[in-house]
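This is the structure, below, for whatever I ask next.
Note that one protein chain of the assembly has been removed; the remaining protein chains are unaltered in position.
To keep things simple, chains are lettered A, B, C and D as they appear, and every chain counts its residues starting from 1.
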Amino acid sequence: MSFFDLKGIVRPLIGLSQFGKNPHTKRLDVLGKDTADRYRGFHYNDLEACIGCGNCSTICMNGAIDMVELAAEFNISQAKGNSGLRPRVDYGRCCWCALCVDVCPTGSLNLTKEYNYVSPDPNTFLWTPGVDNPYGKDQLSFVSTKETSLMTFDRVPMRELDGTERVKSFAEVVLGYNEEEARAEASRCISCGLCTEVCPDHMHIPEYINAIARGNDQDALRIIYDNNPLPEMCGKVCTRRCEDVCAIAVRGEAVAIRWLKRYATEQAQTADLIQEIVNPEIKEANGYKVGIIGAGPSGLTAAYYLALRGFDVTVFEAKQFAGGMTMYGIPKYRLPMDSLNKQVSYLQKIGVKIKFNTRVGKEISFDEIYKNHDAVFIGIGFEKPWKLGIPGEDLENAIPAVEYLRMINDGESYDVGKKVVVIGGGNVAIDGARVAARHDADVTILYRRRVEDMPADWEEIEGAEDEHVHIHPQAIPIRIIADKSGKKVKAIEYLEAEMIAEEGGRPRPVPIEGSETIMEVDTVIGAIGQEADYSFLTEEYADKIEVNRGRIVTNAQQQTSDAKVFAGGDAVNKTADAISAIADGFRAVKSIEAFLMKK
Amino acid sequence: METSLIKEELLAQQLQNAFENIVTEAVRKDTVFAYASKEQVSSILLYAKEKLGYKSLAHMSCIDWLESDEFELVYIIWSPETKLNLFVKTRIDRQNPEMENMDMIWRQLNTYQREIREMFGVEFPGFVGEKEFILEDWEDAPPMRRDFDTLEYVNDTFFEREGREDKQDVRERIAKRSGEEIPDFAKKYSRE
Amino acid sequence: MNTILFEILGAIATILLAFTVGMFYGGARRKIIARIQNRVGPPVYQNFIDVIKLYSKETSIHHGAMQHMGPVFAITASVTSLMFVPVLNGGGWFWFDNLSFSGDLIFLVYMMVFGSLGMALGAGQTGNPNSAIGVTRGLSQMVGYEIPFVMSMVALMTQFHTTSITGMMEIQAQSGTWMMFSNPFAFITAVLAMLGMFHYSPFDIVHAPAEVASGPVSEFGGKYLGLMMSSGSIFAFVKLTLFVNVFMGGASNLIELVVKTFALYMIPVLYGVTSPRYRTEQAITYFWKWPLFFGVISLLWAAF
Amino acid sequence: MREKSTTLYLGPQHPGITGNMMVKLQLEGDTIVKATTHVGYLHRAFEKLIERRNWMQTTTILCRFCVPEPDPPEAAFALAVEQIEGREVPERGKYLRSLVLELARLQSFMLWYAGQSGSTGLYTVGQWSVGDRNYVLDLFEELTGGRIYHMYIWPGGVRRDIPEGFEDKVLRTMDYIEKRIDDYDRMMFDSAIFQKRAQGVGIITKEKAMEWGVVGAPLRGCGIGHDVRKDNPYDAYDKLDFEMGIFEGGDVWARARVRQFEIRQTISMIRQLIQNLPSGDYLNKMPNPMKWTIPAGSAYGKVESVRGEFGFHVVSDGSDKPRRVHARGPAYVHGVSLLEDVLIGQNLADVSFIMNSLGVCPPEIER
Partner (left out) sequence: MYNDKNAQTIVEYIQNFTRKNSLFMLAYGTGCGAIELPATLTSRYDAERLGVRGAATPRQADLLLITGYLSTKTLKRVIRVYEQMQDPKYVIGFGSCTINGGMYWDSYNTIKLLDKYIPVDVYINGCMPRPESVIAGFKELQSLIAAGKADGAAKYKENLEWYRENQKKVLKNWPLVEYNW
């Protein structure tokens, strides 16, 4: 440094020129009004779109988000699949990291531009987004989009046999997840548990999925067996209403709950292995005897859990194999016979006695069962197909789908010919069609309504289409035409229908005049529903046990009008699927136990 | 992208040749692990510093492996020439944790050792440095040990603002509404 | 009787004037600095609010009698100094003829030190090490700037053969030349010393916040701080008026006074905005280099 | 003559202390004969808290490690996690990360201007630079949604893509700031007084620097060229054209010159990043955060912050929560033992000046 540093004295003075410039200061009244479009301010929750899954509350590392019940005036939906709770944020905890936004599966929780709040009272920092700041709707800034969300909205695709490959055999179409896929799929679950409410059996879905995600498959199976003794069957063919309310499904594809259950059960390839893994605690025999009619899902469920609770259980099954409709009504490419038999033999290991080929009312009378047991559970299911109610359905080649499936599953052969028509849109109809397709038949499904109205699973419908099953929607069959011999089916005549929107209901098909079409066919398979066969009930019991519109009337605990008799399954509930039957059986166990132990 | 680990392998080999009974591993790009016994660490560090040019100490940290009742001490050193990070790891007994004082190799270790002594209770015999570093009047267990439960301590010592008692758990509420009974062994998989 | 009353009234008015002007200058300084820093800054009257608030604060700190004496010394020194500084040309304004006597310049030079010494005593009593260090620094720095300042004054006194401020003002009025032109080196010396007197950057080491909190006044809050601030603003007025009187021919009316003093005031303010602060020894080195050099020259100028 | 020695507690509440720590000084006159640092006033036990948080939640708490520079911790953690997990970052993600890191460096440099000049009483530069820093923070706000805490860098990339028109805004801001830096430099570096204050103060010799593990600008101010961005390039730094500022002397002046040089490098880097921004994905998305597990392993991720190398030692035991995250910021090295050593023999007036030039940041020392 020089002795006299003029530059060092003068150059800083240039800065004084700033005096003449406009200050950068913002006026007080505009301060805080121009935040960026992405600013992370207070939360805003769309109360209607929110399903109360509580994922925001879980991700919040500050414990800032509580799930609370709001006052009645906000009309929070309490429907199934909606917890009825809404997040409340403690701004004495929040750090505005917005992870809650990025994990919100529905996208209802967003942040706004608003961030200014000062108060002398520390108790006023507890806000319910959407309630305390309804104006936030117009100030959304840091929003949750499908692209930025941390949720994985796309399901891990399930590997399947190719459509042309499938029709060649009855090999299982779905190949199942391998471990990596299962972990990936399981990790999509947010463990909210909304699904459990919809599941008729209230399975512990978040828990077992989480166990899979953490790599504890055995725990997963144990949790599954807690209230479902036929998980492998459910894992393959469940109607999985749980997936409809999945929180992820609001914006994406639901977690593949069914496939994950299937994955969990696949680890146990034999009944011994199941026992080894599940290793249930069997209580000491308590001396009570329970008779169960029908080894369908509901009967087997009741039998299993009663056996675990120390009851002496005997199941009476009319057919050669246990499983009921799941055995005889579901084609083998969906549910292989070995699989079901494995699960049944596990039940037998636990101590469930099954008397096969024992039709109640034929080999053994209901009276005998009733008298020899302390309680009776009826799980007979729907066996008898409904009639189509059109002329010609008694012809030789017009066959109910249930019957057709039973024959095929029993190993009997039935020649459907080259051209098959299936009437109906349920799972049974599709099953019938796909089985027929496996016999090299050209199959057409006639359904009254549109494809999207079909009660069958969309996966099944897609599977059928892959197998070149032709679906003809909006077609109402009016008669089946016999051939010259008058015994065999030659053709079917149907009317085209149009959908007329009806107030307060779903659209109704109305036949179009003059649209009659005749289609030549070899076989007509009818699948419009089934009913129960109560012929085994002798008059004495028919009076005691109330039957209404083909269904046994029970209370919520599955108890019939006869206190000693319990019932479940298709013969009782209207949902007519395996999981409801299992739920009935499970409920019945509890009430049978309560009924007997109380005595 | 598979990169070759030539430099890393070379360093692992060098250490392996110089010391018996140590395990070295070229883990990934720029990173080499050396597992050694407690007694060997100082000679490895000195060797690496003097002979191999690992002049700079990047880090020292302590990990509590409660399950196996051990503390793991990790020294991360870095060389300006090879640009590699060498992790020298050793495990010490958790019940009587003691480690050689090494602040004469790197003066910087002074700070690290003070922290580890305070936070984990690891003793460094012969190490001078003030006892209190970050904490003041601390009477509980060394707080970074995994068996010290911070939440419990917080609940005992501090207050929480009232007005949030009405919160509910979604899973429990759903279970209650539908009558589901979650078995105890499954609860550990429930959402926290 | 009346004259004494008027004199007292006039004295009070002078104090009020000095206080007001000093406060507004302080406010203006904050405003100007704010503008240079691209800000709007507080209102010009902000210092008034501050002082009133400080007086209304409770004071509950007791570190012994000397602590109370410190601010009192300071305000006494500044008020006494003020009494000896002619505010306007012709010796007085508002019925107040200042306590001018021949030799008041020498008296003033010492009076100005008195305040700082009193402060030092008071601050020393508080036992706060920051104060102690601040005081040490303040005194060291005072030694630094006091020598060139006295030199320039002595140069003027020898050059014009008077030790009275009014005398100097008369001489300037007669000759029509301001002393800053008749002895420019003395003026330069005095201005350089003034930079130190104001304790603005780069000579604010005394109360450098980053080092010794606020230095000597660290322990003074409330009324004491209010007193210190009042004393400071009166003192600023005293210094500025003195410089204007001595170097710039005084002022014949208030507007002229304000213009001249403000212009002078801007020198330390603007230099302060752009300068980091010197360390104590650097400050003393500074004062003993250029100011001293100019001081010697001014003495020589005066002598020859 | 032996002067009477005074004990002065500088802090914890003291205007001259960067943050909240205490330096106990033993003074003889104005000269320091002994300095003892006391830290722990800001200890929040992050590393304990992280034991209770899962990997995703950890990313949001990280930026609080160091208040003036919230981004390097995020990046260092992300790098460490990526190393353990083997997660690839898309090219655009890398560029955006570097962009954020450089913007963070820029705003931190401006904060440093304020600290360095403010500790010598030159408040004007501080007022300017902190005021102008708002324009950089505006960019952050636009990009990440937060002014100070961005929580933007995630393992696998960045959180959001850039908004529309952002590139232009960055370039315009850079032009403005480049112009302003000249103003700061005129007042600060050209000032004779500042030069006097800074030269020969707080000297760290080359040997000492290696011994104490000095990093960052203080190390480069000793004439040793070490910069993580050059030595172990991460993100997009291997594709950028920049130079290290290496100055000899080891005093405050040399450190200041390093920063003066590097702030311009940073601006040029930001321009390069914006101009070469590739298209494509910005994030290699992690699975559901609640179920995100990292395979067992450990790694040391490091990035270059303004004050030096910022390192994270991350240990995973394969679960959904980190086993241990141990952070080591530059202040951890500079602010405790080294500071005690450097302060001896210095003038009291230079304490906060030296602390600023070493970049002592207490929240990061004690975490």
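The rule we apply is simple: contacts are C-beta pairs under 8 Å (C-beta built on N, C-alpha and C of every residue); 3 or more make two chains touch, one makes a residue touch a chain.
Remember, it's a predicted structure, so these values are computed and weren't measured experimentally.
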Of the chains on display, those the missing one touches are A, B, C, D
Contacting the left-out chain in the complete assembly, out of D:Arg147, D:Arg160 or D:Arg324: D:Arg147
Pick from D:Pro72, D:Gly131, D:Pro289 or D:Gly311: which residue touches the chain that isn't shown? D:Gly131
Among A:Cys95, A:Val167 or A:Leu230, exactly one should touch the missing chain; which is it? A:Cys95
On subunit B, the omitted chain is touched by residues 135-137, 139-140, 143, 148, 150-151, 153-154, 157-161
Against the hidden chain, subunit D presents residues 12-13, 15, 17, 19-20, 40-45, 48-49, 52, 60-61, 64, 67-68, 111, 114, 126-128, 130-134, 137, 147-149, 363
Can you list, in ascending order, the subunit A residues touching the missing chain? 23-26, 28, 31-32, 61-64, 90-96, 115-122, 125
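Just so we're on the same page, only the chains that are shown with their structure count from here on.
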What chain sits nearest the middle when you go by CA atom centres? D
Any idea how many Å lie between the Cα centroids of subunit B and subunit D? 23
Whole-Å distance, subunit A centre to subunit D centre, using C-alpha means? 53
For subunit C versus subunit D, what separation do you get between their C-alpha means, in angstrom? 43
Residue numbers of subunit D (touch at least two other chains): 52, 124, 128, 131, 187-188, 191, 193, 196, 290
By the touch definition above, subunit B meets two or more other chains at residues 191
Think of each chain as a node with edges to the chains it touches; is that a line, ring, star, complete or other? other
Mind listing the subunit C positions that touch subunit A in their complex? 32, 34-41, 270-271, 273-275
Show which residues of subunit D lie in contact with subunit B when the two form their complex. 36, 39-40, 43, 45, 47-49, 51-52, 83, 88, 210-213, 226, 231-232, 290, 297-300, 302, 309, 311, 313, 315, 323-324, 326, 328, 332-333, 336-338, 366
Within their complex, subunit B touches subunit D through residues 1, 27-28, 30-31, 55-59, 61-64, 74, 76, 80, 83, 85, 87, 106-108, 110-111, 130, 132-136, 143-144, 146, 148, 150-151, 191
